[in-house]
Structures are given as structure tokens and as C-alpha cells.
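Have a look at the structure below, then the notes.
Removed: one protein chain of the complex. Kept in place: all other protein chains.
Residue numbering begins at 1 within each chain, and the chains themselves are lettered A, B and C in the order written.
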């Protein structure tokens, strides 16, 4: 168990990283919400701060709320924590300004420092809540990156977020290799003592028939073959909901892709450029991932198959896994990260997001964190180039609706043996 | 394997039952489509007929299509079978008239009779398709009943469909008993030689931790307690999507329920009447079933838990199971059907509708039957008072979106041990 | 002032005509409402009957309502007359059946007969209401024809409503001639003693600058030139709302027109056929009429210009005006009806539907007849091939929203001098 000093350190580092990620933004970039899923960057800054004020400081004697209106502004979906601003309305709130929100952050950070100074050892229950708050802010760091990509990428000027250090993509042998796993009973779910969410606990056993998963992610080059073969024009490999989605939205390629004179370009946080053939395909929906797999005569792995294969073949996060800290903000070619199970892109599984057998949601406000979303979503595994390293582990369960594409999402194939 | 004569017999019986179910309708009742889910009765009559014409007779030498336009009219969702009328537009088609469709049925039935007369033994592949066609028509019989209930139940005159033989509901001891199942590896999926769908094959093994399921369905009386306790006004037990659904639609009770002066009434196919306290609650969405279970401190069973418990406790369909053939068209109190696992109401499970490990979709047009719907839906088990007896078995997987309520859907509780 | 006997006669004739217009329908055709504007034919039958029951018979001592639910069913938009069925829901009501509605008609007709028998002279106020009821039913006869055209014309089988007596269209000299009117003060509005609506009273004076109107309607041939010249692809002649409407709805031609291999066909109540070049164009929106006029370098007349020109050049309805009684149900070429000011197609004017200077809406329920619609609509003049002869006069003001096309609507050009 972490000591107070370590917790305080981690708190400050996490808080600073959030601000660092915002450095390239102009004040205007903080405000808008082009689609409901994408929150304004300034909302992320306020909401992560509100978490600590609301769940920690507000319970401290003598603490004065920075601004009583901010509770209303920066509550996201916690019904138990009182009224909140309509999610669809976040992007219309020009006030508080980014300067006011930065003052709010500073205020809360100072009081958190006083809080840490008060204790040599933080009480267990508060320790837990602060730990959740830190992890929560790391989750929002990933959302911050994907949301600002959406905001900038929807602008015809295609502003550059990260000007330096473009990645080096190199070709590699394309032949697919597979990683086999034997039939048997396997343990699923988190079982250590470190931080983890309620949705990954309830360690339990799952029986798996023999299967194998591809030893890398699907590349843009392979996905371009799918497009060239009429992948978006033939109903055959698509789920019915997916085919409706394609036709209703006129989908012709992954999100952020643009065709010009027969060539495919895309927007990345490095700007507008040709699609990199060797990099993993990303910004695809579950529907596209599933259709691609079927077109290949394969299928997506279940979340259990993914977790077991990961535990077996990549028992710990490789040094060179492409995660947030790398500062690439774009998935890289395989040469940088063998097997590519951690980082790069979130991998759609064919598992619906449902509770584990012994799932119990946490008490109080934090109980709304995960459990209430367990319907109509699919599980994703492995983290992406925007995921903080501390955040990811083989048992981590991410979840999104099948049509979502604004996250860094990608494809790994599997098959039964 | 059934012989031709048996197949022919079954064909004719099935076709006649469909017509019998329509006997109480006036020509006007056949036409409308009040919501997208509900097809006009005359569409069911035409579509089930089209199945045999399109997949069997159209391949016979010398057969002339009854009317070439009918292919366009009565194709439902088979992309591979050519253009079709938009689903949302079915309810605007006043022609062909019901008389023309009955002539179409008769024409096809006559040619099917010639077809049966031709063979002493129907070739395996055609046998299979006809068998699917018969089962398909049985599925549509259930839809016919639920769709006409929706049509009549939305009319302020509340027309009676079934005037005679109202059921006798009797009280019974309310104390909940549970049926325990031991931890272990269990076989799931169809393994006999009778008719079954591709989605229930791929017999495989599933490991279950110890659990138990309630020995009966939840009653209207119990559900009324949930309402009285503010079930629809407190977000706590609801999934987030469910709580949105409640608020967006102003849901306050199961579908077909109406409050008058503090008392609850409902529309059944016997007309407008007080809610029967001892009958199983029905016309609830997955959201309501799940919220009710959580409010009770329990959960819904998975489809695997349901199937294993059913195999163990109700290995065959009881004589008095309340299914379509009983002609009740309303779920009955427990006294009529111990355990109530077959018939009465479809039981929502907490399993998403997904492929079994070795799932392979059928070749050709019939491959569109099940597989392409495997996303965004939940599995239901056990059949309802509108399900034909031949149709149901413990491995049968029904599936609907979490918000659907026009089917006879209900609740059974479960818990881990 | 009409005597009772004349009124009774007119009542019966009108009621019979409504039934005659329904003769070609099958029961299914009576039920549906493909768009909100189009009411189910059986609703027209019930609503026109309800008018007499509600406003006349219900006030008679001893009269028993045929069915108390019918008031709820067949009230259209009279807020003062109690609750009513949602307009968008009319097409889901399969009951009462058409047979029940016909019984309702007969019941009311019999009691109206008793009513007429009671009086040698009907009291002034009741006389007026009955007169409105008769005119109201005539208005619904026109809607009945246009609504059933919409119902049948949206069916891919293109059912024929009127099999006999197709019209003879003959070419004529196309050169446009204009009918000039001098600058001056003109009287507008109804000033006789016959039946008329509140919206055409308040006779008043309007000053008109010199102008002229075309001496006939725009033909299909002329409209085809507009299409061929890219009329629907060039924003120039369109109002902004019109251009949005074109693009949002993918409009490429008048409603009921279909292009096949470069040729234009249309659905008429005689069936599917090639577009008749010499007949007036019809089923165009105000937006199309206005854009066509501007493309020609002209404009539409105002309602005042139309009325004054009509009074001057066509002081009474010509014998051969193509109105409902002719039974053509399709506009005919000019040779049949010089000037074409009465019948054929309703002529869009460039006047918004607004009150005349001294406009007073009628007292009570009938006050909701016209006045409350005086915003967001345009005035049309002259009647169509579906308008009963008694219904139309030069002062009659019809009105529809600018995008409506299911009525027989057409174009006459004008210009200032």
C-alpha cells in the first residue's frame, strides 16, 4: 500500500500531466462540444478537480467550496451528487473561463497539499477515494486527447497539436502469425493488491475452448484492401445494425480519413498526412472491426480470450509499449512493439460489457462509476497511445457503444481451433 | 427424420393455424403498423407465404410466381433476396388486399401440395428449408399475436380479441423458493436431431459458479410493490440507459397498464380489466426487469444459468405449460404451471445475444436469419403464452433490444451462491 | 335564403356524393395515414358525420349519441369541442370499422331527416350551421380525393381509382397571352348573400398597380423545360427555404412524377402513364411555383390580383370548368376550359394567408374554422379538378404551407405593367 508521500507525489504528477496535455491549446479550443461524446477540454479540467473537491475536501472541516456553482457545472453523471448541467449543454458554457478554472485547480491543489501534510498516513477509505480520483484523472487524460483530436480534426484548417517528433513507420513481414491457447479453465479478473475498478473484480473462472489470436494488430494497409474490395458496399460481412449504420451515415472509411484523387489521407495530431500503411488501423467502430474480421474469415476475440492470451504471451507491459507517456499520440508500426497488446489502439472484443458473476457495485457515489453502464456496450482491451501507463493492465475493461469511433480503437483477429 | 407425409401434414396444420389466429380480425385490422416493430397482420400472412414461394417453389421448373410484385412486398430483411419495401412503410400499403393475400396463400399452398405429392422422400436440403419455413411461420404466429395486441390495445375502444374462456387466477403462497445449481462445467446448446436454429448449435461447455434461480415468475402483485415504492422515480436500481429510457418516455408501469383513480388496469386480449395480482408481470423491458431485480437485491440469470437450471428442473415441457395452443393469450398464475419455465412470458436474461464459440452462419439467404442480429440485443428464454409448442425448447434463444415491450416478456430472479 | 326542403335535398346529395367517391375503395384503403396531412378515408366519413351530430343533433332533445367514443375519434382540431385523437395517430385506428362508420352515417342521416321533417323553416342559426356542415363535407370530398390519391399513389402497384373515361388531351398554341388589369382601387371579398366563410368577408378596398396575368395555366411541357434546364440544380430562382426544401428532400420533379430511362411518367387516378404535355402541371409546391415563375422572369399574382382579374375576365364559372362533378380527377388541357381560372388546379398566389381588415372570427366552435390558421401559409385560388362546384367562387381563399404538394396545385404567371 502506498504511503501518503507517494500518494501526494502521484497526485501532483497526475495533475501536472493534465495541464501539460493542454499546453498546445488556445483558449477557444477549450470550449466546444461538437458531439455529445466529446466534452470541452475545460470541462475535463474542471470535472477532475471537482472530483477531489466533492469527494475529499468538501468533507474536511473548515474547507470552503471555491465556488458553489461549480458543483453544478462539473458533476458529470453522478445522480447521487445532485443536479448537474445537461451533458449536451456543456459546449455552450463559455463561463467559467479557462483562467477561472485554472484558479479552481490551483485552489484545490493547494488544499489537497494541506490535506496530505495533515496525515502521515491517510485513512484507508480516503486513500481509496484519492486513488480513484487519480485514476479517474488519468482516464480523463485519455479522453482529453481524443476529444481535442475530434475538435481540431473537425476543423478544415486541421491544426497541428504535436508538431515535433513524428513517428518512424517501417514495413514488416505481413504474414499473419497466431498465438494459440489451449482449452481449459482460466481465472479471469483482477487479483492483486494494486488499484483496480469494481468491474474487473470478482475473480472467477471461465472455460475456454481452444483458440488463437493474431500476434499483432490489423494495419492500415490491410484495411485499405478491405475498402478496395468493396467492404463498405457489400452487406455480407456486416451485422444488421452495422449495415444500417454504414448506410445512414454514408460511412466509407475509418473516421478522420479523407479521399483525395484516389488516395487516402488522414488527420492525426501531427496534422494532415497520407495514411501510413504499416501503422495499425484506428478510429474504427465495433461494426467495422467485426465486418473486417468476417471478411477475413475470422472473428474478434472475446474479452476472456484476449485476457488469457495476454496473460500468457505478454505478462507485463513492454518497455516500448506506445502509451500516453511516449508522447506520440498516434499508433505506430509493429516493429516498435511486438504483439502490440498494450498501447497503440484499444482492441474491440466480441464481448458485451456485462457484470462478472460476483460483481458488487461500490457503495455511495462511486458506485455509479461502472456498473450502471453494463448494457448496450462492447468491451475493449489493451489501452491505446493515449492511455496513461498506470491505467492499463490485462484485466482492465474499457467499454463503448458499437458505433463509437472517436477513441483510438482497432482490430485484432482470432479464431477457434 | 420426418417423412414427407409428416412434413406435409405439419405444413398444412401450421398454415391453417395462422389463418385461425386471424379469424377475429376485421379487414381494417390487417393493415396498420403503429410502430416499426409491429408489422401489419396482412404482412405476416404474405411474408410467411413468400418464404415458401421464394425459397422452394421459385426453384421448381414450370412454377409461375403468383405476382412478381409480391416478392418486393413480402421480403422482410433478406438483403440477398433482392430489393424490398422499407420496413417503416409496410403500414401504408393498402394493397394487395387481404383477399388477394389469401388467394396468394391458397395458390402457394396448392403448389406446395403438388410439391409434396411429387416426392415420397423430400431431398434433405429442401426438407431443411421447408422445415425452416414451418418454424418461421410459427415464429410469425407469435409475432402476429403480439402485433395485433399492439394494434388493438392502442385503440381507445380496446377491442376484445378473445371473448371466451377467461382464465382463472388463484392466489398462492408468495414466499420465494429458489432452485440451486452446483458449480461446474455444463454443456450448452442444442445436441439432438430435431429442428433447431444455427444460433443454438455449436454445443460447447460453459463453467458456472454455484447459483440459484427463483422457482416461479415475478407476479403483478410483486411488481405493483415496486411501483408503489417509487421504483420509477428513484435512479438507484436502474442502468443508465434504462433511467434515460424511463425519463424520455415517461414510463410509469408495464406497457398496456393504465392507472385510473389510483387503481391499475390493463389491456389484455380479453379486453380491458383490472391487473390480475397473481399472474406473472408482462410487457416489461429488460431495463425494468433488471431494475426490479436490483431493487430486490437480486439479479437476472444469464442465459447459461437459465438453460442449465431448466435442463435440471424442467427437463421437458409440462403438459399444462401455457403456450399458444392453449388459446389463453395471457399469462396465468403459478398454480397452472409449476416453475413456469416454459410458456407464460419470455424471461429476460442478463446475457447479450452473441455467437456461441463454434457458431457458423448458414449458407445463402437463410444465413441472414439469426447471425446478423448478434449485437445490441439481450437473450430471452422459455417462450410465452403466444409461442407455439413446437417452437420452444431449453436451448431456444430469443433476442430483443433492451427497451422492447410489445412481446410477452417477464422476470425471474437469480443470485450467486 | 334556401328553404328547408332545398337544404335537406342538398344535405342528402352531399352525403351521397361522399359515399360515391368511396365506391372504388377496398376496406383496407380506408385505414391508413401515410403522412400527417393525409387522413384515412374512413376518418373523413366519420368526421363529416360527427360535424352534424355534434353541432346539430347533440343539441336536440332526446337525441342519443350513436357512440360516445366517436366524439373523441372524429373531432379534428376543435379545441373547444373537447379532447380528440392525436392527428398523427389517426392512421393507427383500425376500429371503428368502415361498416360501423357507415352505420354511424346512416344513423345521423336518419336523424337529420327527422330534423328536417320537424321544421318548415329551419331557424336562421341552425340553418347556418347545417350550411357550414354541407360546405365542410364538400371540402372533405376534395381532401378525400387527394388523400386517397396519396394512399394509392404511394403503393408500387399503382392501383387505378377511375378506370373509365380517360381524358383527351390536345395540343394548342403555346404562345403566352396575358390579361391586363388597370391600376385602381378594387373591392375584395365576398358581398352576396350566398354561403361563404368568415375569412372572405369584410369586403374592403385594395389598391392595385397595373398588372397582367397569363390567360392559362402552365403546362407539363413548359415545366419539363424547367427541369431540363436544370431548374432543380441551380439555386438562383429559389427562395432560401425552397432551396433547403429541394436539397433536404432530394426533390427533382412534381410529386407523383417518376423518371424511367430518361422519360417522365406520373401516377394519376387513372393509373401510371406518361406525363401529358398539354395538361397543366400539378402537385407542385409554392416553392416550385415561385421558382418556375422567377426562372421565366415573371412572378406569381397576389391573391388580390387573381381575384380582380377573375372578376373581370371570368365573372362566372364556365360550364366546362373541370371540377369534381366532371369525374375526371385529373387536370385537362386548355382546350377544355378557356382561361382555366376555375377548376383544374389550385393556383398558388404570392399572398400569405392573413386576415382581411375587418375580419372577425365566428363565435363558438366554428370560430376555429379559419382564423387560427392565419400564419405561415400561402393563399391559393380557383379550385381544382377535385373541388365541388358549389364550393368555389372568386373570393374563396384556400391556404396551405409552402411545401405542400398532395393537393392539385399549379401555376399561373403574372407581371407588373
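Assorted remarks:
Here, a contact is a pair of C-beta atoms (placed from the backbone, for glycine too) under 8 Å apart; a residue touches a chain by one contact, two chains touch by 3 or more.
Note that the coordinates shown come from a computational prediction; the quantities given were computed from them, not determined experimentally.
Here is the thing to keep in mind: the chain we left out touches A, C in the whole complex. Listed residues C:33, C:75, C:169 or C:351: the one in touch with the omitted chain is C:351. Among C:179, C:206, C:246 or C:411, the one in contact with the hidden chain is C:206. Only one of the listed residues, A:20, A:36, A:69 or A:183, touches the absent chain: A:69. Within the whole complex, the absent chain has one touching residue among A:95, A:248 or A:316, and that is A:95. Here the missing chain is touched by one residue of C:286, C:306 or C:396, and it is C:286. For subunit A, the list of residues touching the undisplayed chain reads 26-32, 34, 42, 69, 72-73, 85, 89, 91-99, 151-152, 154-157, 159.
Where subunit C meets the missing chain, the touching residues are 77, 79-80, 185, 204-207, 209, 211, 235, 238-243, 286-287, 290, 299, 350-352, 354-355, 357-358, 372-376, 378, 402, 416.
Simple rule for what comes next: only the chains that are shown with their structure count from here on.
Here the chain-to-chain distance from subunit B to subunit C, counted in touching steps, is 1.
Averaging Cα coordinates per chain places subunit B and subunit C 46 Å apart.
Subunit A and subunit C have centres, each the mean of its CA atoms, that are 59 Å apart. Rounded to whole angstrom, the centroid-to-centroid distance between subunit A and subunit B, based on C-alpha atoms, equals 38 Å. With touch defined as above, subunit C holds no residue shared between interfaces to two or more other chains.
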